[in-house]
Structures are given as C-alpha cells and as structure tokens.
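Please find one structure pasted underneath; my questions will follow.
For this view, one protein chain was removed and the others were kept in their places.
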Amino acid sequence: MKKNNYSRYREITGLLAGVLVLFIFMSFAAEGFFGWYNLHNVLKDLLILMVVASGMTLVILLGKIDMSAGSVMSLASIVTTLLLSYGFNIVFALLAGLLAGAIIGFLNGYLVGVLNLNHFVATFATMSIAKGLALVACNGDIISSDSDVLLFIGTGKIFGLFFIVWFAAILLIIMFFLSTKTKFGYKIYSIGGSEQVARLSGIKTSNVYLLTYVIAGVLAAVGGIFMSGKANSGNATIGDGYEFSVIATVLIGGTPFEGGKGGLLGTLIGAMFLAILKNGLSMLGFTPAWQYALIGLAILIAIVADVSINERRKAEEKRRIKL
Amino acid sequence: MDETILEIRNISKSFSGVPVLEDINMCIKKGEVHVIVGENGAGKSTLMKIISGVYKKDKGELFFEGAPVQINSVQKALSVGISIIHQEFNLLPHRTIGQNIFLGREPIKSHFLKTIDYEHICKRSKELLEYLGLDLDPRTLVYNLGIAQQQMVEVAKALCFESKVLIMDEPTATLTRKETAKLFEIIKKLRSEGVSIIYISHRLEEIKQIADTLTVLRDGKVVGSLSIEDASIDQIIRMMVGREIKDQYERHYHTHGEEVLRTENLGAKRFSEVNINLRRGEIVGLSGLVGAGRTEIAKTIFGEDAIEKGSVYVYGKKYNKMNTQRATRLRIGLVPEDRKEEGAIVEMSIRHNIIHAVLPRLFKSSVISKKIELSVASKYKEELNIKAPSVNKLVKLLSGGNQQKVVIAKWMCADCEILIFDEPTRGIDVGAKAEIYAIMSQLVGKGKAILMISSDLPELIGMCDRIYTLKDGKVTAEFSRTEATQEKILAACV
Amino acid sequence: MKKAFTVFLVVLFSISVFSVSAAPYPGAVGKKATLILKDLTNPVWIQAAEGAKAAAKDFGMQIEVVAPIVSNNNDEQIQLVQQAIAKRKDIMILTPADSKGIVPAVTELNKAKIPVINLNTKINNESGRANSETFVVADNITCATLCATELARLANGSGEAIILQGPSGGQVTIDLTKGAEDTFAKYPGIKLVDKKEAKFDRATGYKVTQDMLITYPNLKIIFSCNDEMALGAVKAVEEVGKLGKIFIGGIDGNKDAMASIKEGKLNTTVFKNFWLQAYTAVEAAAKFLDGQKLPALIPVDLGIVTKENVEKYLAM
Partner (left out) sequence: MKRIAGFALNYYKIILLFAILSVSSSVTQDPLQNIKNMIMIQAPFVMIYSFGMTLAVITGGLDLSLGSVAAFSTCAAAFLIIKDQIFLGIAVCLLIGAGLGLLNGLLITKAKVNPFIATYGMDWVIRGAVYIMMSGAMIYHFSNDFKIIADGSFLGISNLVYISVAILLILMFVFQKTVFGRNVYSTGANTKVSRLTGVNTDLLIIIVYMISGVLASTSGLLYVARLDCAEAFLGKNFGLQALAATLIGGTSLQGGKGGVGNTVIGVLIMVFLMNCLNVLKVSTLWQDAVFGLVIVVSALLEMAKQRYANYLQL
C-alpha cells in the first residue's frame, strides 16, 4: 500500500525538491529573503495566485483552459469597489463581485459545455468581454475605496497571520476536499481522463463543465477582490496577463493540458516555485529585463523536465491501455 | 427460470443511412447465459450499445420485466439494472482500480456534502477483486496493470453494479485460458444467483461451455435463436456466415519470390528475439493474444517505435535504425489497427488521404496538380470500390469498411511492396470484408508481400501462407498453410 | 610589511575621511535607499535610474533601483515596497504607478518608520494614512497642463482636439487626460471631440490617428499622453499633408521626439527630465537623512520644448 501512495505523489517530488533548493538558495543569496516579514508576504502573494490557480487546475483537469481568469479578476475588482463607492453595503458589494465572476464562469461553461465551442476560443473571447465590461463599468478610471473592511481583507491580520492566508487556506482545504473527496471531484477527473468513458459511465458532462467554470470564475473573482483589498482600490488592469501566470503555475505543478491527472497539491508547489522565484529574483536585484528572461527560462526548464519525466512513463502506458 | 427479463422488439438502427440493425427480436430469460454470435459487423455491438443506452435506437421497443422501458441514457440503463462490459476498455489510466470500478456511481458518505466514501470503495473493490481471484490493491493506478488485469477490473466494475442483466462484449478476447476458466466460473455463479448474462463471443468453442441459449446475428438481422443442446458448431457457423466458409477467403496461391523482409533477433519494449521473414507473393500471419506484442512488432518494423535490439533486413539490406520516412521510402506500408486515429485523417477528404503517401513521388516538382490528384484518387476509388459520391467526401462520413479501403488505397497508390495489415477487418461488415480479402489476394498476386495481424483465426487460416504465433513477446511457433488449425494456433498462443 | 600595512590603513582612512568630509550631506553617507519606479524597460525610466545612481554616488548613499516586471503594475509595486521593508532600507523613494492603490503599502512604510520621498506622481493621501516627507513634483497633471496650454496657444485657442491615451484604466492615462481636459476647458474655442486609447505605442498611435483624421476632418489639436504615440500621430498627419495645420504635442521629452521637433514635425513635448527628477529625489532623501527639514513640495523644472528652445534640450 505504501508503494502506491508513493507513486501517487511521485510526480511532484521532483518539483518539490526544486522548490526546496530554490528556497535554500534564495535564503542564502538574497538579502532580506529569509525573514518572517518577507516570507509572510510571499506566502500571501502565492496564496492569491493559488486561489485563482486552484480554479484553473479544475478546468485544466477537465482538459480545458480558462483564458478569462485575469479579466474576471479585474471585473470583480471593479464591480466590488464601484458598488462600495456608490455607498452599497460591503457584504453586498463583495457578493456582487463574486457574482460577476460566477456569471462569466457560467458563460464560459455554457459556451464550452453546452454549445460545444472550442474551450480556448470561448474563454479567449470572454477574456475580452470581461475586460471590456470592467473598463466600461469604471469608465477607465481607478476607483478608490474608503472601506476599512476591504482594506482589512487585503492587509489585515488575524492572530499574526494575514486574513488572506487564513481565508485562502480554508478555501484551499475546501477545494482540495472538493476535488479529491466528492462526487463532483471524481467526475472532473473522469471527464478529463476520457470524456467518452465518463459519458459511458452515465456522467452528465455539461453540468460538470458549467459548475467547474463557475467555480473557476468565482475563485478568480476572489483573487481579484484580494488584489483590490491589497491596494484598497479597484483597477481594471489588476488582472492583465494574470491568466498566463496562473496557467504556467498549473502546468509547472504537473497538471498537463490533456486533463485527468495532476491536482491541487502540484499546483500549490507550482505556485510556491513561481512566487519564490519572482520574489527571490527581485530581492537579488535583477532588473525587470533580466527577470523577464530568467522567469521565462525557469518556466521552460520546469516544464521540459516535467515533460521528459512523464514522456517516458507515457510511452510505457500507451502500450498497456487503449482508450 | 422461464421468466423473461428483457425483451427486444423490432429494434432498428442505421448509421449515416446505412442500416446496421433491422427488426431485431429477442428474448432474454432470467438467470440464463444468452450468447450472441455473429461475424464482425453483424451488429452485435451496436445492439448491445442500444440496450445499454449508449446509442439511441431508430425504431422498436424494449421490455424489461414485462414493462416497456425507454432506455435513452447510460444512467437509465444502469438504474434499470443493465450494465455492460464494453469491447474496448473503459478505464481511466490515472485513477485507481477502486475509482474505476465505481466510476459514475460512487458511494456517498454524506449526502449533504456529496462526499465519496473511498474507504467503502476500497473495501468493496477488494472484495470484488478477491471474488474474481485477484490479489490487487484497489489503490493501484490502472496504468500499472497488465491487459488481463484490466479486463478483470472491467468485469469487477460490471459486477458491482449488482445488475439484473449483464452484457459482456467479447470479454475473453484478451484473457488467458486460466483467466477465462475463472471468468466462466464467475458467470456460472452469477447465473445461479439469477443474473442474466448476454455474452458476445467469437470463440465458438467457448460457447458450448457456458451458453444456455444462442442467437445468431447476420448483417443486422436475427438469423435464429436456439437452445444450446440443439446446436452444433457447424450449424452455428453456417448460420453465421450464411454460406460455406471457404467462399470468403478467395486465395490463389502463387510461387513465392525472393525474400523482402526479415527480422533478426528484433527486440523492443514488449517483445524480443523475434525472427520472422516475408517473401514476395506471400501473406504471412501473426497470431497471438492482445498484448502479445503483435502490433508492437509491426510498428517497430515500420519505424514508429524504436528498434532496441537486433535489426530489420529489407530487400536484403540491413537496418539497425528505422523511422517511418525510411520505411515509406522502402515501400513499406502499414494499415494500422486503429483506423480513425492512425490510419486515415478522418477530417480530410478521400482524395487527400489516398494520395497522402505518394505525394512526394507523384509530384516530383513538389507542386500539386489538382487534375492529376483527382484522376489518381478517382482511379483507386473505382479500383477498390470505395462507396462515396465523390473523392472529395470527408473520410469521417464513410462506413468502417470504406474507411479501411481508403487506408489500403493510400498504400496501393504509393505502390508499396511490403504491406502490414493490422486487424484489417475489425469492425467491418461482411461484404467489405470479402472485398478486402480479395484486394489482399490480388496484391500478393502482383508479387507484393503482406504481413497480416489478426485475432480472427479463421480469417488468418483462410488467408495466410504461413502463420507465426506469439506469446508474451516471443515467437512460439510457425505453421504452414496446410498445418494450421485453430486448435494448434491457440495452443501456441496461450 | 607591517609598516606597509599601517601606511595602507592610514591612507585608506584618510581617503574615507576625505570623502565623508567632501559629502554635502554627511548624515546620508552609507545609508541604504530604494527607488521604486513605474517601469524599467522604457528609455525614460532608465534615464531616471541613471540619475538616481549618479546622485547616490555623489552623496555616498547605496541605492537600489527597482520596478515592476509588468510596467505600471500596482500589485508588483506593493510587493517591491514590502521587499524594501524586509531589507530594512533607510529611506524609500517611491514613484507610484497607481496613486490610490499604493496607499496601503505606504501605510506599511509609515508603520515600519521608513521615510518616504514621493516622486513624480502624488500618493493619494486623502485618508491621512499614507504620509510622505516631501513630494518631488513632476506630476502628470502639470505636464498635461503645460503641453495642452502650448497646443492651445499654437492653435490660437480654437479648434477641435483629441487626446491619445495610454492603456485604459491606468493612472498615467487618467492623470494626463484630466490635465489636458481641464486645460482645454479653459478655452471656449477648443472643443475636445474624442479620447482614444492607443496603448502608449507608436504603431497604434499611428493607426488611431489615421482613423481620427478621417472622422474629424477639421481636427486641429492632437494631445498625446506620451511621445511614442505623438510620433505615430506625426507620421499619420504627415502622410495626409496636414503638418503645420494640426498641432501635435507629446509628453516625456524623448530624444527622437526632440529631433522631430527640431525638424518641425512634432510641435511640442514636455521635457520631464527624468534624470533630474530622480537626482533631485535622491538629493531630497539625502537631505532628509542628514536631518534637514524638507519643504512639502520640491518642484523639478519641467520644460516645455518647442521649436525655439529645442536646441537647448537636445544639448542636455
């Protein structure tokens, strides 16, 4: 039994080792890296990334993609702060922000799961739509918020830990639970493994698509609200390009585009990798130009390493099973 | 015992206008093993898929325990109590055995949270596996299993549905004798527990062992149903084929020419020490169970898989490395097992597919002339009698037999000297089958050499000059046309 | 040997003493500062980095110049602020990409008792939680006002005007647009007919201007939020032969923009003198560390560049 548990996590041990090496290296090399203040902030940023990436992980586990995540963050940020600035109740504003994410998510799910549109095309389009709606709603302006609650969400601490850390941790536990222990999570893995097999097993795929995209939308909205909490203002550019970081995180974490394998644990390690790398490179004093090149290189190396390990395994498995 | 559990009345189904099932009537009694036989393409699998809710029927009715039922989804079939083990595996490689067994109907621990009771899954799976005589941990990922073990997982999956009707579509195709015997024991046990089993098989010798009733399908129609006591093997065959078997395999035997292909201690992932040869004017068969390494040998010779040991001699020249480009330049062609994924580009037209392999040779200047393309493609379409209004029709819209003919046309068009046919007639209707045999016969008549892989023993025996048998990646025997019998071959394979 | 070593030490000591005594702000020597810019890929911001480094050398300070990877990204700036706190810097010079969004980070700096020198764009301190020691003014509203006033003067205070904007939703765009709008509003003859996003990009500025020239045939003023787009607009206007009839103004004071002014194509730009901005800010930081009182505002000379005075700026 032990052997099997091992094999389940074998795929992420390499990456975990990489993260540890990176961490140790940065601790020695980068001044100010190894310290509670900095690590606490890194933790906060990586958890924001992770919240959005956990929704993306589910989508990629299904064998799909969600290009609209970044735009949904911007939209949620704008909706929430805009309503706050009109004097609405904070709870209402937050819920409206989440609802905006859910609506875009539903649109994605409907286009992909019900109308059978190509997932990339559909979410690529909603990416523009959500960004456009955010810009139109805020009239191209930055919206400041006077809400102490929103500020607390972004920067407040409970028992010495950031609110975001607590909240994200709970959220991630729920997501982890959802994806590995519940019927819904099982369905995601089944559909991602083979849509045909899932259908033959009587799973209604369109519902799973809808729900997964809605969850991804809501989680992206949570990420957007966290971000606007950190800045205590709403900005339609908050999530520009964020979807790419999120997708890179998921892929580095060992959940490939084919779907059906991988999971949140890997994504968490992927998020650690990217967050530590970014923070460390910046602490080491690399200019943005060098950071561009080095981050890109690190992503490629991580993926190539992962691919070459999995490629060998895949060749094995191809001979064994035919689907 | 005489109580009818499932009645099929007047069921018809057609695909793309081609009738596959016509007015099928059948009665399945409670607690019987009802064997359905028929040639490939007779409509057995389609019928089973209709009963299990995968396909929708065009016409007809189903009665379950005397009451009419509308089975319009897999879910519905399962809830009624009908489950199926498909011919192709329906397992998810990256999930555990337990998760696969309970796929789609996982037990729920808490209804509020809809959590899955994985403990129960493992416990129950363990029981089922033990019941099937397998010592496996239900937490093992399926891709770590061998073919036979996967098949048993499929059986376990169907068993745990506690269904009243269990359909098994060729469950023994990949099992060893021991495993088959075990499966039969289980079938008998289930029968005694009142479960009805619809059993589809090609292996006539098995039927006598387990069947209570037998229904023969041919060309989408029921030829007849009879009790097993009344049936003799000869009679069954006659009913299945509708004519004498020999008619099918139209072979003219020729004197063999020089050797064109030889492997010397060829070895790769799933096989080793393979020594076979092939001469002009000859069809050589490769027989073995699924997983014995037949397809792998073919793909290694063709250069899709890497040669790890030994070498391949083509026209007497030695090659230690092979890739698909070199193979095609050497005029080797592969008609793969999986037509839709490996044989033809189904999203493209017949024309594109037919001239695909010959392109660089047909158009030396590398500029494609549509006129030549059309004429060449049309010529082969006529020659192989591909049934389509024009060569511009997309391959995905053709029937299986015609798709296969397109793949063969591709290699004929490229003027291949050595052709490898991997399961060339799987899933093809009888008429097209005979046509494909005729084409093969004609090809060797022209001095080409054919290596043929097939699970269909009568077909192999009928077509081949020589047959090699394989077991666990090693050649176990070689039979000439005159020596080969089904029994001998089977014995060498298991 | 020992003697030689002693001599060496004495020399070393005297050099250091000399250098300290030469420093105008002795209290700042050896202090660590961080300068956070909006961007470090754009030429003008790289000038700023050079200015800051020159100043740090002059005043014997250690300076680290950083910027977000994605230009003008507020969230990354917040992270950079936090990194500076983690590194226990003595002083922070901050160029916020988002004057509202940076507030929580500045609050954190205040809490960590790291003094803040605000540069270029004003930190929005309506809440009173984001205190800075001084503001080195080279803000975009002022720039926009300068440029728009010059354009209005050239157009004799009348005619149709458009604004070419940077990416929608960004602080720079918002400020510059506001400055230009407010200025044009002072001239009853000037009608602001449109605002268009051209992404701070020369190619897009060119393309959008083409469309604008078709849409508004009587266009007289093009106010561009940076020189890149302005030069794109110049190209488009040049191609329809309307140079001299349409007045184009940019912001930043790029070298090629000034070359274009010299050729008589671009009409005006605002020389933001990023080098001097950064130098001034670092000097202010040095003064502060030296215990001097800083004025609330330190203006940096923003020059409006025209054909008449372009030679002077090109020589700089």
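Labels for the chains are A, B and C, by order of writing; each one numbers its residues from 1.
Everything below uses one rule, namely that contacts are C-beta pairs under 8 Å (C-beta built on N, C-alpha and C of every residue); 3 or more make two chains touch, one makes a residue touch a chain.
In this text, all values refer to a predicted model and were calculated from it rather than measured experimentally.
Colleague: I'd like to know which visible chains would be in contact with the absent chain if the whole complex were considered.
Modeller: Touch partners of the hidden chain, whole complex considered, are A, B, C.
Colleague: Considering the whole complex, which of C:T142, C:S158 or C:Q210 touches the chain not shown?
Modeller: Checking the options C:T142, C:S158 or C:Q210, the one contacting the hidden chain is C:Q210.
Colleague: Looking at B:G38, B:G98, B:G220 or B:P336, which residue reaches the missing chain?
Modeller: Counting the whole complex, the residue in contact with the absent chain is B:P336.
Colleague: Identify the residue among A:L111, A:I238 or A:M283 that touches the chain left out of the display.
Modeller: A:L111
Colleague: Identify the residues of subunit A touching the omitted chain, counting contacts across the whole complex.
Modeller: Considering the whole complex, subunit A reaches the absent chain at 111, 115-118, 120-122, 124-133, 135-136, 139-140, 244, 247-248, 251, 256-257, 287-297, 299-300, 303-304, 307-308, 311.
Colleague: List every residue of subunit B that touches the chain not included in the displayed model.
Modeller: 16-17, 302, 304, 324-325, 327-329, 334, 336, 341-348, 352, 356-357, 359-360, 363, 366-368, 393-394, 397, 410
Colleague: Can you list, in ascending order, the subunit C residues touching the missing chain?
Modeller: Where subunit C meets the chain not shown: residues 41-43, 45-47, 165, 168, 193-197, 199, 201-203, 206-208, 210-212, 214-215, 217, 228, 231-232, 235, 240, 254-256, 259.
Keep in mind that, in the parts below, only the chains that are shown with their structure count from here on.
Colleague: From the mean C-alpha coordinate of subunit A to that of subunit C, what's the distance rounded to whole Å?
Modeller: Here the centre of subunit C sits 34 Å away from the centre of subunit A.
Colleague: Round to the nearest whole Å and give the separation of the Cα centres of subunit B and subunit C.
Modeller: Distance between chain centres: 72 Å.
Colleague: For subunit C, which residues are in contact with subunit A within the complex?
Modeller: Within the complex, subunit C contacts subunit A at residues 39-41, 64, 66-70, 72-75, 78-80, 82-83, 85-88, 98-104, 107-108, 124, 126-127, 165, 167-171, 173-174.
Colleague: Residues of subunit A touching subunit B in their complex?
Modeller: Touch list, subunit A to subunit B: 1, 4-5, 7-8, 177, 181-186, 189-190, 193-194, 196-204, 260-261, 315-317, 319-323.
Colleague: What residues of subunit B sit close enough to touch subunit A in their complex?
Modeller: Of all residues in subunit B, those touching subunit A are 53-54, 73-75, 78, 86, 88-96, 99, 103-106, 108, 113-116, 118, 137, 139-147, 150, 269-270, 296, 338.
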